[in-house]
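Heads up, one of the protein chains got dropped from this complex, but the rest are sitting where they should.
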Amino acid sequence: MIQFEDVVIKYGDFTAMHDFTMVINEGEFFTLLGPSGCGKTTILRSLAGFVDVSSGAIKVNGQIINDVPTEKRNIGIVFQSYALFPTMNVYDNIAFGLKVKKLGKSEIRDMVLEITRKVELGEEQLYKNVSELSGGQQQRVAIARAMILKPAILCLDEPLSNLDAKLRGQLRHELKILQRDLGITTIYVTHDQEEALTLSDRIAVFNKGHLEQVGTPFEIYNESNSCFVCDFIGDINTCTGRTIDSINGQSEKKFDRDKPAYLRIERILTGIANPGPKYVKLRGSVIDREYNGIFTKYFYDVDGEILKGLERNIGAEPGAVGDTVDLFINPEDIKQF
Amino acid sequence: MSTHNSFLKRFNPAALIIYLFLAWFIVAFLIYPNISLLINTFVKGGQVSFENFSKLFSSKRAMMSFRNSFLLAFSMVVTVNLVGTFIVLVTEYFDIRGARILKVGFMSTLVYSGIVLVAGYQFLYSSNGFLVKALSGIFPDYKAEWFTGYSAVLFIMTFACTSNHMIFLTNAIRNIDYGTIEAARNMGASQLRILRTVVLPVLKPTFFSVTILTFLTGLSAISAPIVVGGKGFQTINPMILQFSKSPTSREIAALMAIILGLSTLILLIIMNRVEKGGNYISISKTPTKILKQKIASKPVRVLMHAVSYILFTVYVTPMVLVIIFSFTNTVAINTVDLSLGNFSLSNYIMLFTRRGALDPYLVSIVYSMAAAVIVTTICLMASRIIHKGNRKVGTLLEFSLLIPWLLPATLIAMSLILTYDLPKPIMGNQILVGSPLLMLFAYIIVSLPFSLRMLKAAFFSLDASLEDAAKSMGASRFYAFRKVVLPVLLPTVLAVIVLTFNNLLGNYDLSVFLYHPAYKPLGIVIKTATEETSIGDAKALMFIYSVILMIISTGAIYFFYGRNTEKKKLRK
Partner (left out) sequence: MKKKIVIMLVFCLMASLALFAAGSQEGAAGEEGGSKSDKLVIYTNSGSNGRDQWLTDLAAENGFSITVVEGGGGDIFNRAIAEKNSPVADVVFGLNMLNFAEFKNQDMLMSYTPAWAAQVDSAMKDADGYYHGIVKQAIVLVYNPEIYSEADAPKDWPELWQNPAFQGKYNIFGLGGGTSRTVLASIAMRYRDDNGEYGISAEGWEEIKQYIQHGYMNAEGEDYILNLINNKIPMTMLWGSGVVEKQNTYNTTLGVMNPEVGVPFVVEQVGIMAKTKHPVAAKAFVEWFGTAEVQAAWAQKFGTSPANSEAMKSALPDAVALDNYLTKAQYIDWAFVLKYVDNWVEKIELEFVE
């Protein structure tokens, strides 16, 4: 278990992370999510011991590790740049930590071969220079290098960010399986919300040095507790003034017309007569649509405000620009902060 | 409690020892001797004298010399960067035919420094030198005085000072991620545009370092102005050197040195500021090796080839002439007479068959190599602290180690003698005068600034996460440094060692004051043998020694540098 208790991190006068408290459970796949510059990498670096916390405590299994030097923390890290040692070949990169521990040659060899199989790196790659590897292979080396030491915690700093989309998807899946097999507590830093939602047991969302929300992917998505989280995660409609007025006119639940109200785009229902008593109805005309095969995303003009909605492909021709549509909204789905 | 703990965390006996060592070294060798020399110089009978300020500032010649020094330094920043970048580009970046041969020619300045340079350029360019002779043979009205003054000095200095470009810029260009060039080209950028917007910005840290070095070299130019400056273009440093050798005038020498030093300091501060403004580190995960660029336009290609080979000639000619004429005698050299009868091996034979003739070589090689390795080690430690440690400590450290740039060699030697001729607690009450270590210390001291500047630049272009990665895998700071950081920096480290070695090999200015009777270095032998008033074949000996120095330097470069890069190529 990892605990951040009232942690503040400053670089000189600049506060990189404001006071926050957060718990990461044993064996969890925990993601630090946020736009770049939000402080997520800083937290990772403080956990790894590259950055000192200015106040508060970081505990691992109840022990404060603030003053434990990096090399004694037993935390594996995969860097964004991978940081593979350019002067060593693949084998020496992977074996580095074992050599530090002064293990025997044959023992090292066995362990390297084992981890190489696990990360699905071909044995013929072992004696290549790291600069001769492809991006995917380099990532496997970086992971193997971190995992071989059987760290208590594995930190991954945007490990997929420089790879092409298809490879990214594939590696993401492998990473998840590997983590599940090893049962290792994993902290994953990313700015990609889709990656976060699909991989994580729990997610912490950060913004401008503040911790916004911690929760499961379901909670983060459905029970976002701030404007920022709403905006940052998934696709959302932001309703204002006139739309809020017409909702207030039909609903028992009232909303403040001076603040934005948020509504997930897939929660706007269309194409049915009447979904239920709680629903309010708005009229919108289609001004644009994006068809991707599985869904069609519509842009509706509702009284001068633009709302987005999704329609699943059920085999019918999608609606055309200019069509007027009934939009049903459950006021319970609307969030205002 | 927390601060106490973090102190414990940071407390590392090895680091403490390094900090203490550096602090002692700086105080004992850089601050204490120089400060006491300056105090001795300026404070007479408990009073600071200002008489020399007016003496100096009312001297038209001194003021002109200052002006000329700065003019030269600024001009050189432009010309040396132009030529230096050009020769690196044609040997490393563009596809030029015969690049390998060109490279050897452009590298010649590496073995061609100090007295060798003076001998070569004097012979080639002085008013009764080879060039004048040759040209006046072709053009009867050719005037001997043509090659003199500002433009002549600038010309010589430009071609003499591209060594740093050749080594450090070459290293930097090889580390460029070829992907970025391909990407730019893919986006339709022209060759010139790629060069300007993609390649050169990545080289920025290196440009900073070599620019600073170039500026300082220009500011402290001695030989070229003496040889071809003529009445019209004398610089300040020859004057400082001369005055620093006379006890009476040492005050003025120190004053002039301080003025030069302060301007150097201002430059360094400005440069450090600007440098912090942003360095580019390759963020690519998969850097690809750079491929040579074909020049698309034919006229440009022809032009580039032509300029390359003209430059090649400029670089190689003095060296070739020195080698050829080293087999003749003084009169033949002075009269530029290539008749066969003048050639003989007798001077070579005499130099090498004399008893004990080889000792000075051994002494100089041992001293220079030991100093080069030690100074590089010290600067590695210091650069590491400047790069990663407490910022204030780093700045203090950096400027302390640059002190030797501010003072002429004579004064540094003097200050060491005057300070350590009596037992001083800081030196464990050891008298250094008369110890063979004294000259070693002095060699180390004068080599600090260059070594620090180049290593610091290397550190700043290093991917910091390499060290973090090593630490996260359990490596101690020292282990990570040794196994990960050092190997990455190795090309620069070796280059710094070689250049320092070559610079020290023929050193005279320091050695003459400090050398131990039993260990006479090469610089002394050369200087006394080739001095105007010495008996014997002075000029011819100068040429022979030049050739020998070039051979030793070439050997050093090959040992450290050549083989290393070749191996890399083979492995690829």
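First chain written, first letter: the chains are A and B, and each begins at residue 1.
In this section, a contact is a pair of C-beta atoms (placed from the backbone, for glycine too) under 8 Å apart; a residue touches a chain by one contact, two chains touch by 3 or more.
On a predicted model such as this, the values are computed, not experimentally measured, just so you know.
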- Item | Where the missing chain makes contact, among the chains that are shown | B
- Missing-chain contact, candidates B:204, B:245, B:301 or B:387, resolves to B:245
- From B:334, B:476 or B:554, residue that would touch the chain that is not displayed: B:334
- Item | Per the touch definition above, residue among B:104, B:183, B:324 or B:422 touching the missing chain | B:422
- Task: Quick one: say which of B:181, B:203, B:228 or B:311 touches the chain that got left out.
- Result: B:228
- Message: Considering the whole complex, not just the chains shown, which residues of subunit B touch the missing one?
- Response: 55-56, 59-62, 118-119, 122, 126-128, 223, 226-231, 239, 242-243, 245-249, 252, 330-331, 334-335, 354-356, 366-367, 369-370, 373-374, 410, 414, 417-418, 421-422, 431, 433-437, 440, 487, 490, 497, 512-513, 515-520, 524-525, 527-529, 531-536, 541, 560, 564, 567
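Quick note on the criterion: only the chains that are shown with their structure count from here on.
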- Report, in whole Å, the distance between the mean C-alpha point of subunit A and the mean C-alpha point of subunit B. 52
- Note on the structure: In the complex, subunit B touches subunit A at residues 2, 5-6, 8-9, 283-289, 463, 465-466, 468-477, 479, 483-484, 487-488, 490, 571-572
- For the complex, which residues does subunit A have touching subunit B? 45, 48-50, 52, 55, 66-77, 79-83, 85-88, 96-97, 100-101, 129, 131, 133-135, 138, 145-146, 149, 162
